[in-house]
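Removed from the display is one protein chain of the complex; every other protein chain stays in position.
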């Protein structure tokens, strides 16, 4: 039985980890931490967990947590994870970090977007935890930087065509996310009467997820890959839909773009390339680890529209973290993750 | 491996059965039927099921279905189930019927609300499938009449006090249901722009679920038990919240109403009596088989307010059906049903 | 041209007053105050008002406001209004107060629910601003205590039968309100991912609106009138639906309860008694000053179910305040208030 701890368990990604792991036969959650709610049963904060997972939240004591667990999921805010992750690594523990702190390889890029890094020496060894691109490295890693929700949807949408695009900064990534992506902290923007029946773009031209997307697409493309990335706030709880626009250098081959994607993702358990003419809906992946992808291609202009849908809390966060855990420990990689989406 | 068929698999309760059973290690779904979509893969109707359950829908051929399955879930409209259920019973099969056709013991009461019954000879032997009240009969039954969603929420809210209420027709049951309770057929009332941001009472004073509630409460009370039952349409997908008002004959004892409920439901895996002062929220039981109950008692007037919450498609339909199946076959009764609610 | 000021203009009822008054041909808004946003244009806080009403918010200086306006709408939190209203009254100004501070006639009742009153000498002279019950007093008043949203819906639902009910504390008022009723301050309960797709009862058995309802129903009944009042949080922006249950002493007469209500409200411009068999929907009164009422009566048990719907921000707050203003100044009482509801 694998012993895991969840640090920062009272946020949405923390409680989603509990939801998913409570159905995992090989895992025991031995500790859950929360600064705000330490001393309370987690089920008093999240009544949904009553009778399923009633453990008491404890304050974060890194030594104690390291003693209790083989693997630690850190679900802390950005800048907080980097303070505690090195402790766990030095204690020989595996870490899957759900913050942005270890996703960027280049410390100067990190600093430009997030501020000074307190543990830059770990940036190189951290593995970017997108299994579809880095499965083998993940299996051997001690520290996984779990991808952001927007980058997951964008990178999976674009990876298959990255070797074949025109360099005019013409990659457009128009993403729309449900409100749970903004986390559990209350704000005016996420106050029900203001978010409900609303829809808007935000942080246009300067979202922190941009360098993460450019880094990974750049690896695929084999060169610097600037993108135009816009995000919008959807009045739903879960889900990200990304509509990507790209011009290709050469046509995608006789089977078209459909075959290109079918082939690229053929062995992937969580990417579902839809039949030609079909496009994804966020409700068809809700509460699941799937990424659905739909494709449109205009041969005349060699232009493609690629639409992807994920659940931001599952494939975009906690589900992908569990997937990474399964990979690290050599478990069947779909364990606890093949539940049907709750489309209704 | 238990072989089950789902007759009427393309409605919401049908697809919810598939969602739940796909995580059941002892069950194989051997056939799914649909008149409208026969010949199509069910995953083409419900893309959420892609790569999880891709079986082709077949037209309903009762003989063929009886050959393929040990147990048949009938998820047909009222008046349709009664036409096919006798075939399955005569073939020696177990049946769990999710329609209203076998819920009412008294054929004349059935007729008053639903019209002439075509198989009244089965009304007596059908067991009302609410495990909290009829667990032992269910275990021995061949035909289970799976309870309605509103009645499940109302009966569980009131059962513990039924031996102790004042007879003034003063039982008020004010229920509110999400839109999935109206089924998958499109109507003006359930057209998004008309249901969304709306809320209304409907069928005031005359809902078909009334006799079902009165029958079961009457059994508990030991006498005829008229109720005032009002239902409302909530602009959410899932969930029923019932607020019940009742005057008691005598105080509930030294531990109060809280102890009365705690005791009554102490061994029940799916009823969660909340701590004093807490009340349920439909989102805390979403996609789960739980019924959460909160209590308020006014000693001066000997009056109680009882609030219950369920997911209408799970505890109010398909989850309860799976629970009944587990009971009939002597399986651990919580198998496939102890997943945490998706509160976010 | 009537000069009015809005004190506390950056809350929902404040901005709703601006929305309604911007279409009022006899009124000029000469000042708007806000502590939090003083110095900003109100349209920078509420972009919807851009190019319509761009006045700058000022801090609350009671003397200055009194100089600028004939009538002051105070849209402050409870306990804050009572500090400033006396200033305006002493300066000879009219005041319509949207807080609860002057709604309760009996200072000891006020204190039991809200704490010590700092200006109890004004409680008697304040007129409870429900035009359907107190039109003539409102016309002559200097201080109107604008009713709460829940009480408006409950009192209008029950007023016509109050002389004719059985005294068993059997008045049940089951109310459901949209989230804007909780105001603009952010809380965990009103955080989008937690309110959306949820529904719950709250403050069961002890809501501050109870004494206000009991006071006004008591006046109608001519005796003390305890009620059982439960409120619920609806995942919509606007609207209150109240379902009231009452047992009558005697039948309501040959025309039935329908005629009773039709007659009672026959001259009221904002109460629409629906035809027999029809029931209101909150979306049919959205953004309007209407109260729609639907009726059901069971002659056998002499029991009635009355359902009312209002927009909590309009008939339940700012629209009723404008109605009161029209009455005080002898204007056509429907000015600026007869816009059709935005049902879609």
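A, B and C are the chain letters, set down in written order, and residue numbers restart from 1 in every chain.
In this section, a residue touches a chain if its C-beta (ideal position, glycine included) is under 8 Å from a C-beta of that chain, and two chains touch if they have at least 3 such contacts.
Computed from a predicted structure; not experimentally measured.
J.: Touching the hidden chain in the complete assembly: which of A:44, A:142 or A:230 does that?
T.: Result: among the candidates, A:230 touches the missing chain.
J.: Among C:132, C:194, C:292 or C:333, which residue is in touch with the absent chain?
T.: In the full complex, the listed residue that touches the missing chain is C:292.
J.: Which residue, A:280, A:319 or A:340, contacts the hidden chain when the whole complex is considered?
T.: In the complete complex, the chain left out is touched by residue A:280.
J.: Mind listing the subunit A residues that contact the chain we can't see here?
T.: Residues of subunit A in contact with the hidden chain: 168-170, 172, 174, 176, 193-194, 197-202, 204-205, 228, 230, 232, 234-239, 241, 243, 245, 247, 279-284, 286, 294, 296, 298, 301, 303, 305, 307, 309, 344.
J.: Tell me, which residues in subunit C touch the chain that this view leaves out?
T.: Output for subunit C: 12, 15-16, 18-19, 22-23, 46-53, 180, 197, 237-238, 269, 272, 274, 278, 280-281, 283-288, 290, 292, 313, 338-344.
J.: Tell me which stretches of subunit B touch the chain missing from the display.
T.: Residues 12, 178-180, 184, 186-188, 190-193, 195-197, 235-237 of subunit B touch the chain that is not shown.
Here is the rule we go by: only the chains that are shown with their structure count from here on.
J.: Could you find the chain whose CA centre sits the greatest distance from that of subunit C?
T.: A
J.: Which chain, with its centre taken as the mean C-alpha position, is closest to the global C-alpha centre?
T.: Per-chain C-alpha centroids ranked by distance to the global centroid put B first.
J.: Do subunit A and subunit C, two copies of one chain sequence, contact each other through the same residue numbers, with over half in common, or through different ones?
T.: On the two sides of the subunit C and subunit A interface, the residue numbers are mostly the same, over half being shared.
J.: What is the distance, in whole Å, between the centres of subunit B and subunit C, each centre taken as the mean of its C-alpha atoms?
T.: 39
J.: Where the centres are mean C-alpha positions, what is the separation of subunit A from subunit B, in Å?
T.: It comes to 36 Å between the two C-alpha centres.
J.: For subunit C, which residues are shared contacts with two or more other chains?
T.: Counting only residues that touch two or more other chains, subunit C contributes 193, 197, 235-237.
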